[in-house]
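For this depiction, one protein chain was excluded, whereas all remaining protein chains were kept in their positions.
Going by the order they are written in, the chains are A and B; count residues from 1 in each one.
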Amino acid sequence: MRRNGLAALLFSTLFVVFMIAPLVVVIGVSFTSTGYLEFPPSEPGLRWFRAILTNPDFIDAALLSLELGVTSATIATVLAVPAALAIGREKFPGRDVLQSLFLSPLMVPTVVLGVGFLRFLTLISMNGTLIGLALCHAVVIFPFILRLSLAAIVGLDQSVEKAAVSLGASSLTVFRRITLPLIMPGVCGGWILAFITSFDELTVSIFIINPSTTTLPVKLFNHITQTTDPLVTSVSTAMILFTVCIMLFVNWLYGLDRLLIGEGSR
Amino acid sequence: MNRQSAAKPWLLSAPALTLFLALLLTPLVMTFVLSFNSFNFYGGIKNTHDFGNYLDVLSDSFFYEIFARTFLIALATTVVCVILGVPEAYIMFRMKPFWRSTLFLVILGPLLISVVVRTLGWQILLGNKGLINSGLMNIGLISRPFRMMYSSPGVVIAMTHVMIPFMILAVWASLQRQDPATEQAAESLGAGPLTVFFRVVLPQVIPGILSGSLLVFSMSASAFATPAIIGGRRLKVASTTVYDEFMGTLNWPLGAAIAVILLVSVLIIMLAWNRLMERRYSGAFG
Partner (left out) sequence: MALLELKNLTKRFGDVLAVSDFTLSVEQGEFVSLLGPSGCGKTTTLQMIAGFETPTSGAIILNGRNLEDVPARKRGLGIVFQSYALFPHMTVEQNVGFGLEMRGVAPAERAGRVRKVLELVHLDGLANRYPRAMSGGQRQRVAVARALVIEPDLLLLDEPLSNLDAKLREEMQLELRRIQQEAGVTTVLVTHDQSEAMALSDRIAVMQAGELMQVGSPFEIYERPRSSFVSTFLGKTNTLAARLEQVTPEGSLLVCNGVTLKGPPANFLPGPVEVSLRPERVELTDADNAVVSGTVSERVFLGNQWLSKVNTPIGELLMTRRNRGSDEPKPGDTVHLAWSAEHLSILAADRSRLT
């Protein structure tokens, strides 16, 4: 294949700078010892990282976000895998409608979902509860898991399952011993993508949290819009670090391109 | 394959369907109903059913301005994403596997990092005393800072950063689908690199660009965090207005009406766009 020219490489370099500049700035600012946002920091230090530890609100929010991410991703996975089996394997009237419904949270503006959830949870008095939050998040992240599970199921050579049947395996055995292990990478990829999406989710959460159940992105957002101290940058740096770790793990496990494109690109 | 197969797909999807009926369709219907209720500061929400909120929104130039701004920002973001994202995707596609996957991590990785964190970075960069302005003043290119915070161009810049990975992914997917031999064929017939890009590659990735644009446009039109932080209180868009009505003035019915208008206009644009794409590309590309 032809190589990229100099202009192309220059363009690409500038593009990379554009993509990482805001992250570099956030990380850089977080190492200041002064009380204001400056880059590069004139007096480097870990003052604002120590500040996180003396700020239990942020730690509580981070723990809640973790708990919420794990719960909602797990709920969504348990519901999405059987649905993906139905949509990916069976031909039945209503299949396309069902698939569109399950993917629709991607198309409805999140702010609309947020007000809908707020109205609904208020009426059944579940506003601000973890289970209410988790169920709402499960709806929002459902499409990610469905897409990756579907890709895994559709990409699976069906004759492998037929082979197991011809050797005498029952439907349950085929699922447990053959299908599930083979779609596991896709399902895990979907779970992780869903977990990160839930962990980072702001727009829906900001409507349905209450002061005692504040997630990390909401806490951060409120802090940013109200004050301008470098604490937000040290919290952000911690979040970036956490995400990068997950990202490298996913890239090793599944391939970031496959995860994000959402189809088997072998 | 056998008799009980008709019920099987429905049994498998029943749990998910239950969740969606309870937590997606019900809330959306309730929001729709809420948008027809009325509100006053003393009595709260009244269970009336009229078009009062819609009339309020549609007869007030304040709201027109907000919706116009929302869709203009979304349009500008989409255009910038196409102009920058398509060439970048193609350049990445032509790189050696090592650089390709490294760039993939760097460019698409931010997709997984919280929008709030990324927007915070832009807030630091775009401020009057921010990195871009002080840099430009230091080298003497400008004497007074550009006002980028609390301005639409500032929102477009930050939003481009948030949305462009989606454009690259969409174009990437269609680049992968194209037969690499078509580029070699064009070269063997004497086409230069630019001709190959514009005459052979670009036409083949147009479906990817169109679907990427649709995604970027609809997500930009309903984005919340970036316009809320970069735009601030003064530069309102539809989603931040809904938030203010719900959490600030507590006029839920009016907020619901704005939300419904946003939802309906986004859906109409998506459907129209899809129809256009299908008509244009249904036969030619798989």
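Brief remarks on what is shown
Methods note: a residue touches a chain if its C-beta (ideal position, glycine included) is under 8 Å from a C-beta of that chain, and two chains touch if they have at least 3 such contacts.
If you're wondering where the values come from, they're calculated on a predicted model, not measured in any experiment.
In the complete complex, the residue from A:A51, A:A169, A:C188 or A:A238 that touches the missing chain is A:A169. Chain A residues in contact with the hidden partner, per the touch definition given at the top, are 157, 159-160, 162-170, 173, 177-178, 181-182.
Keep this in mind: only the chains that are shown with their structure count from here on.
In whole angstrom, the spacing between the mean C-alpha positions of chain A and chain B is 17. Considering their complex, residues 1-5, 8-9, 11-12, 15-16, 18-26, 29, 37, 39, 75, 78-80, 82-83, 85-87, 90, 92, 95, 98, 101-102, 104-105, 107-113, 115-120, 123, 135-136, 138-139, 142, 193, 196, 199-200, 202-203, 206-207, 217, 220-221, 224-225, 232-233, 236, 239-240, 243-244, 246-248, 251, 256-257, 260-261, 263, 265 of chain A touch chain B.
Residues 5-6, 8-10, 12-13, 15-17, 19-20, 23-24, 26-28, 30-31, 34, 84, 87-88, 91-92, 94-95, 101, 103-125, 131, 158, 161, 164-165, 169, 172-173, 176, 180, 183, 187, 193, 218, 221-222, 224-225, 228-229, 238-239, 242-243, 246-247, 252, 255-256, 259-260, 262-263, 266-267, 270 of chain B touch chain A in their complex.
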